[in-house]
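The complex is shown incomplete by one protein chain, all other protein chains being positioned as in the whole.
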Amino acid sequence: MIEAFFAQMPALVIVLPLLAAPICVLLHRGGPSWFVYLLTTWACFGLAFLLFVQVKIGGPISYAMGGWAPPFGIELRLDALNTVVLLLVSGIAAISSVYAKASVAAEIASERAYLFYAALLLCFCGLAGITVTGDAFNLFVFLEISSLSSYALIAMGSKRRALLSAFQYLIMGTIGGTFLLIGIGFLYMMTGSLNMADIAARLPAVADTRTVEAGLAFIVVGTSLKFALFPVHVWLPNAYTYAPSSVSAFIAATATKVAVYALMRFLFTVFGAAYAFDQLPLGEVLLVLSVAAMLSGSMAAIFQTDVKRLLAWSSIAQIGYIVMGFALASTAGVTASVVHMVNHGLIKGALFMAVGAMFWRLRTISLNDIAGLGRQMPITSAAFVVAGLSLIGVPATGGFISKWVLLEAVMAPGHYWLAAAILVSSLMALIYIGRVVEALYFRERPEGHPAVGEAPVLMLAATWTLVLANIAVGLYSTPLVGAAERAARAVLGDGV
Amino acid sequence: MSAQWLGWLVAFPALMSLLVAACGRWPNVRESVSVATAAVLFAGIALFIDPVTAGERPSLTLFEVLPGIGLTFTLEPLGLLFALVASGLWPLTTIYAAGYMRGNEEHAQTRFFVCFALAISAAIGIAFSGNLLTLFIFYEMLTLSTYPLVTHHGDVESRNGGRVYLGILLTTSIGFFLPAIIITYLITGTITFDDAGLFGDAGLGVLAVGALYALTIYGTGKAALMPFHRWLPAAMVAPTPVSALLHAVAVVKAGVFIVLKLTVYVFGVQFLADTGASELMMWVAAFTVLGASLIAMTRDNLKARLAYSTVSQLSYIVLGATMASSFGILGGGMHIAMHAFAKITLFFCAGAIYTATHRKYVSELDGLGYAMPITFTAFFIASVSLIGIPPMGGIWSKWYLMEGAADSGHIAIIMVLALSSLLNIVYLLEIPTRAFFHNPRPDTPRSWHEAPWACVIPLSITAAGCIVWFFYPLPLLKLLAPWAP
Partner (left out) sequence: MSLASIADNFFGLFNYWVVIVLMMIGFYTVISHDNLVKKLIGLNLFQTAVFVFYISMGKISGSTAPILMSGKGSEDVLYAHPLPHVLILTAIVVGVSTTALGLALVVRINEAYGSIEEDDVLEADFETQEEETEEEAERTARAEARQERESAQQDHDDGREEDEADDDRETRS
């Protein structure tokens, strides 16, 4: 019985949210739907943890969907890399589900709340699916499931601008998804397989054709659109700014990471690092773009007055760090990427949640509106400060660990200019986080605004869980760095 | 003493800060807890004097922060000296702060004492750190825990001061120090402090080591080497007890202590002497000594003048480190203690003057010596100690620094030190001279008298300390025996 359960775990991670979504719709009421959402995400978090442990002990797991053996059926494949990503996605989903209740009650019309939860579950299902699948086409389908539901979620934002942001995101996201589809088509044309491991085995024979090169290009551009790599990042600031708070927190912490994961999976598992980085100059291109993303994103963040938009621009910069790591195509680089994926998820989740808690009180979130909140919402403000320090990379926080491993990875091969870019971008983070902190603590409340109290306990609990996770990682990073290193070795085939 | 205690000593003030916060409603209890914590901490650290002077190096690794790199505490003589100075001057500062804060009716006093305790915790952590990562963690913790102190008033001015403070300290530490640590790690494969230095067999050229050394020293922004000294005057927006803490107890001392510690345990004195890689930074330090003294002469604001004096004095210690001679380390180490006692006295006096008279300009102090004789006498004693004239303790550190300069063959540095003493006379002795020998300004009421006893007693004790060190410098020499002749 237990063994049967363990054997089905990879599928359950996708099936549970997929089944829970229609249940929410059938329930037709916000409260029970929230409870279903909460239960599902926590159950998936538990499953993800069990899978993580199982992979750590017993090595990669392969699950044949519907009993059809790979490469013909759809294979779910869990290894050291995607169990980490899955753990991050389900962990953030679980914590943000605790957060969602009060936030949704305030921002979404109550008669539509159940639809909101259904869409969130579908989005989570898509993200989990991308993570666990070992099938290229299946990855595209899950990517579209998560994207479609996130367009809908963003459109539920309270300002009318949310609609246009969602529409623009839809256009960009669909183009990205279609590019990915073309790329997969090229690969299928040349290899006749959709199973990633199978493609990887057949690819070397035809690697020198223009078709495969074009396929690689389409896949890189397509996924880059999804994770908003500079210069195809224009959809992201609006989407994150106008989405409902709980959606910003969840999507900012997970969706871009999962898209990055998808690209890493294609580059390292399907094409192989040797092909993508040695034979083709992809590494150099990505390094340049990541530096541009870091500097332009941080620079833009400095000049924002809307705090959510500021964080969104900062996300674009942080994507640069993640991309820079794996663009080095070294074990240390991929390790740094994975570490920062997790840390950035924790940091941005916490920051968006703290900002969402302020929004919950104020209904607006410009620097002028939050001025002086440090005294009226001390717990929320403190959460923002600590998470902000982590973003800057102050020691004893997760962000520092990211910065350490990334700097180590770029300086070992002597790329000192990349190290300089990382440091400059960190110092820019100091400036934009500093602006928010100064507004919180050094300014008076704006005239004519009534005093406000703290946010609800559940919101604070969720926010602080992520903040404390940041500190825990910062003080004791060995499990995370160890897991990331195992992941890097697994995808680089560097002795598992 | 068991090494286990090291971790507790670092954590103790931080834990007690919770109690301080809990006692916020009863100021007397709160301050008593603070002083008691300080006294216990000092006693706890003092228990390590004997084992460490006997050559023991108690070491404790709590857990691994990064794979292979732990949060490690190791006690060695320099760290013990710094920890003793910091924890020894803390109770006095606390008593003084209690008097000052109440005398000036400052707000948010509980936050003030909580951050104070956290800052001390960080300073002890720096003193005990056994590798570069541990040191870096506590270094940043010190910066951040003192930021609310610097910006205590919470207005535009303190926000601007805080910007410069945090901006420079974090920029230098993240921009220079962190890469320096990682480069060290990549080159040598370790960042654990070692008596012989880490670079002995790395086979680096002078230029590489010199660049790395410069990166490290400038990365330690708290050492206030020009041109990264601006944060120190900017931090003067804080209340005076904070300035005393910054200048004498924790912050800048932590900076120069790190310079000494890294020179000895990461680069190695012998290695630097052999390669001459620290020469460039030595001249930068010499320039800072003179440049800051000259700026200090132009400042009329008493605290600003003292701030520039600190910038200048800190570079004495950096000079001691960079001249790559064991006399230099000895002199630098002694100067940590000597300057701490003298500068804390001067700041206590400045604060006492402000509390009693609300005057903050040197030109306004004419004739105040008769209203506040104890304060200005203490000021005089501390000034003389900084100048380096017997019978004050300051002579010893200057003596060893000059000996170190002679030992390493830098005669010009001796000239710099001598010249700086002359400049010290000009800008420091002007103040007691005005107070005692000028006629009071017409708007000075006769009713002015000394500041509250809680301000006067600490400054008398530290001033007395300056004299005691002259007659009895033996404990310092014993502690710094590894570098003594």
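A few comments on the model shown:
Should a chain be cited, it is by its letter among A and B, assigned in written order, with residues numbered from 1 in that chain.
As a convention for this text, a contact is a pair of C-beta atoms (placed from the backbone, for glycine too) under 8 Å apart; a residue touches a chain by one contact, two chains touch by 3 or more.
Values in this document were obtained by computation on a predicted structure and should not be read as measured data.
When the full complex is examined, the chain removed from view is found to touch A, B. When the omitted chain is restored, the residue from B:Thr110, B:Thr190, B:Gln270 or B:Asn301 that touches it is B:Asn301. Shown as candidates are A:Ala105, A:Leu367, A:Ala412 or A:Leu427; the residue that touches the absent chain is A:Leu367. Annotation: of B:Leu166, B:Met236 or B:Leu272, B:Met236 touches the absent chain (contact as defined above).
Only one residue from A:Phe6, A:Phe49 or A:Tyr188 touches the chain missing from this view: A:Tyr188. On the side of chain B, the interface with the absent chain consists of residues 104, 153, 155-158, 161, 233-240, 299-301, 303-304, 307, 350-351, 354, 358, 360-361, using the contact rule stated above. Contact residues of chain A toward the unshown chain are 137, 140-141, 144, 148, 151-152, 155, 160-161, 163-164, 166-167, 170-171, 174-175, 177-178, 181-182, 185, 188-189, 194, 305, 366-368, 371, 443-444, 446.
Heads up, the rule we're going with is that only the chains that are shown with their structure count from here on.
Centre-to-centre spacing of chain A and chain B amounts to 44 Å, using the average Cα coordinate of each chain. Contact residues on chain B toward chain A in their complex (touch as defined above): 63-67, 71, 133, 136-137, 139-141, 144, 151, 154-156, 158-159, 162-163, 166-167, 170-171, 174-175, 178-179, 182-183, 185-186. Against chain B, the residues of chain A that register as touching in their complex are 389, 392-396, 401, 403-405, 407-408, 411-412, 419, 423-424, 426-427, 430, 434, 438, 441-442, 474-478, 481-482, 485.
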